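Below is one structure; the comments refer to it alone.
A single protein chain has been removed from this complex, and every other one stays in its place.
Should a chain be cited, it is by its letter among A, B and C, assigned in written order, with residues numbered from 1 in that chain.
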Amino acid sequence: MTINLEQATKWIDLFVDKLEENRSTLNELDTAIGDGDHGTNMDRGAKAIKEALAKKAPADVSELFKTVAFAIIQKVGGASGPLYGTAFLDMSKAAKEETDLAKLISIGNDGIKRRGQSDVNMKTMIDVWQPASEALASGDLTAEKVTEFLNNTKDMVATKGRASYLEEKSKGHLDPGSQSSAYLFESLLTAMEG
Amino acid sequence: MTINLEQATKWIDLFVDKLEENRSTLNELDTAIGDGDHGTNMDRGAKAIKEALAKKAPADVSELFKTVAFAIIQKVGGASGPLYGTAFLDMSKAAKEETDLAKLISIGNDGIKRRGQSDVNMKTMIDVWQPASEALASGDLTAEKVTEFLNNTKDMVATKGRASYLEEKSKGHLDPGSQSSAYLFESLLTAMEG
Amino acid sequence: MKKIINDVDNIVPEMISGLVRTNANLVRQIPNTTAVVRNDAKFSEEKQVGIVSGGGSGHEPLHAGFVGDGMLSAAVAGQIFTSPTPDQIYEAIKAVDSGKGVLLIVKNYSGDVMNFDMAKEMAEADDINVKSIIVDDDISVENSEFTQGKRGVAGTVFIEKILGAAAREGKSLDELVELGKAAIANTKTIGISLRAATVPAVGHPGFELKDDEIEFGIGIHNERGYSIEKIAPSKDLAQELSDKILADFSDQDGKFAVLVNGMGSTPLMEQYIFANDVLNHLQEKNIEVDFSKVGNLVTSLDMLGVSLTLMKVDDEWIKWLNEPVETIGW
Partner (left out) sequence: MKKIINDVDNIVPEMISGLVRTNANLVRQIPNTTAVVRNDAKFSEEKQVGIVSGGGSGHEPLHAGFVGDGMLSAAVAGQIFTSPTPDQIYEAIKAVDSGKGVLLIVKNYSGDVMNFDMAKEMAEADDINVKSIIVDDDISVENSEFTQGKRGVAGTVFIEKILGAAAREGKSLDELVELGKAAIANTKTIGISLRAATVPAVGHPGFELKDDEIEFGIGIHNERGYSIEKIAPSKDLAQELSDKILADFSDQDGKFAVLVNGMGSTPLMEQYIFANDVLNHLQEKNIEVDFSKVGNLVTSLDMLGVSLTLMKVDDEWIKWLNEPVETIGW
């Protein structure tokens, strides 16, 4: 499955809306096992993306991803800023040649792993990105699966990010970055549907 | 009326006891219109006087007053330290020649006024010292009079010392330094009686 | 009350011990006192007027934190919020006199004034030439002939800085007294408190304020102020304090120095925000600011709040304010 500019634009628009709507949900999740700002951070990013896209409509998917990446990198800060920023920057570079959606997401996932020095099962957003990228590759990603990946983070013990300081006590809570990533993939599915 | 070493020693002993007994009364009075330490300050002085007198028994009234003065000056601090200290230092100097009690107290009172740059009606210990010194001179100081002088400070507005920052609000409270001075003169009366 | 202390009665000696042990290159303790004196190599060679200050403890880094080349020669620490005794001050005077005389910088509290006076009399008996000046910069207190007068608060540190630099330059005792009086006359401060200080022996804050209240005109020993108001944005507080202080100067021409002073528990972050608002407001009023300083300099234990000091300065005073010093706290 390939992705075109229209679909990608719709994807980002939906994602941005979801981030704004769910600011306090994300803050609450981050309050439980982090420092309570993931919603505020992503909302700041959402607003920056909107503003940047309003200023100049991107010519292709690569440019769209680059605009998203720069807005996030410059405005989000914290851990999620460089992580989402790197994912979109790497996807932007790849999108100059590559149009396959599963490949692009896999490249974004690799970017997060490189930037975060992290992998699956560390109770981070990778626990949504990586299985979602694999499901996309095999053509069977669904909203139910995204929710399942997200819910899987609940029983994990965090070994990266702020939640890792809580050690065993990080169990029993959803990972906030996985929740925002779930919004990302739910938005993607809706955008690709029609 | 003259004062001899035996009477003077009894006076100081009684005074020191009263200060120790009434530490919290004095602190409470000072809490209302000052900084709450007059009892602690005078109690520290009382203990220093006791210690100094135990170390070396004074040979005459002048030496006794000097011992008292130095103990107070070195241990009390705050406002009351230099005031009581100056009073006893000046009385010690005078007692080398002078034995008349009223004259000595008047000299002590002058020392306080000089040190404190103050006078009667400013709601300070002078409002006990000065009328007491006058009553001694005319031979009619009584315990009732001492209490009367003390009570007179209640309706005064303070213009010296910490209480003066309260301006009108200093009314309605006894002056703590006047209370400790009332103990001094009550002790003196008892000592002179027998 | 939550404090990192041992015995309440031993706070001051333990504090002074900690201070001198961690700053042995700058200061040493005068034996059997809680006074500290310069300990740098230059000090023993130097011949300048000695500058001694002191007062109750609880205002750290004032005064011991300002002992060093170019500022104080010695500082005497009393019990918490209680003037030191004359014998301790007397020892400090003796330790810094090099034959040129000694200047005492005293904050205007009856206890301080009287204890320093007695120490002066003791030193004069030793033929040491001692003079004193009384700092009374707190304009929240009405001045009058019949009262104790204005209190000495945060502006004291500007006076110590200017006199310390001038003394290092070789000014005589009489010149320093004159300079000090002029500097004091041009220094005005008001403090605000969001929470009173807790004196260890008392165990609770000296006065109570509601969650949305702020008190204007407080002193550095929990002396109550002139009004309680609702807490307001920093810029409104900055404007209120600046205007009240400016109105107390006969005119607003010339150059000014600004001190934003934290009362002990207020983060530097808030002090800088407040300083920014003060500078904005002064700029709007076309007032020339040529020196400014921000930080915990004259504190009141764990009080939450700040004070603002404005000082009318000439070029030489600015130079003295700017000169480098070697102290713990400036």
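Keep this in mind: a residue touches a chain if its C-beta (ideal position, glycine included) is under 8 Å from a C-beta of that chain, and two chains touch if they have at least 3 such contacts.
Since the structure is predicted, the reported quantities are computational estimates derived from the model, not experimental observations.
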Exercise. What shown chains does the left-out chain touch?
Worked result: A, C
Problem set entry | Hidden partner chain, touching residue among A:116, A:131 or A:176 | A:116
Seminar exercise, completed: Out of A:78, A:108, A:131 or A:176, the sole contact with the unshown chain comes from A:78
For this session: Kindly note down the residues of chain A that lie in touch with the hidden chain.
Result: 35-37, 40-41, 73-79, 81-83, 85-86, 115-116, 122, 159-162, 164-167
Exercise. Considering the entire assembly, which residues of chain C contact the chain that has been omitted?
Worked result: 2-6, 11, 14-19, 21-22, 25, 57-58, 60-61, 65, 194-195, 211-212, 214, 231, 233-235, 237, 258, 260, 264-277, 279, 292-294, 296, 299, 301-302, 304, 306, 322
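The rule is simple: only the chains that are shown with their structure count from here on.
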For this session: Find the two chains joined by the most C-beta pairs in contact, please.
Result: B-C
For this session: Compute the distance, rounded to whole Å, between the mean C-alpha positions of chain A and chain B.
Result: 79
For this session: Would you mind pulling out the distance in Å between where the CA atoms of chain B average out and where those of chain C do?
Result: 31
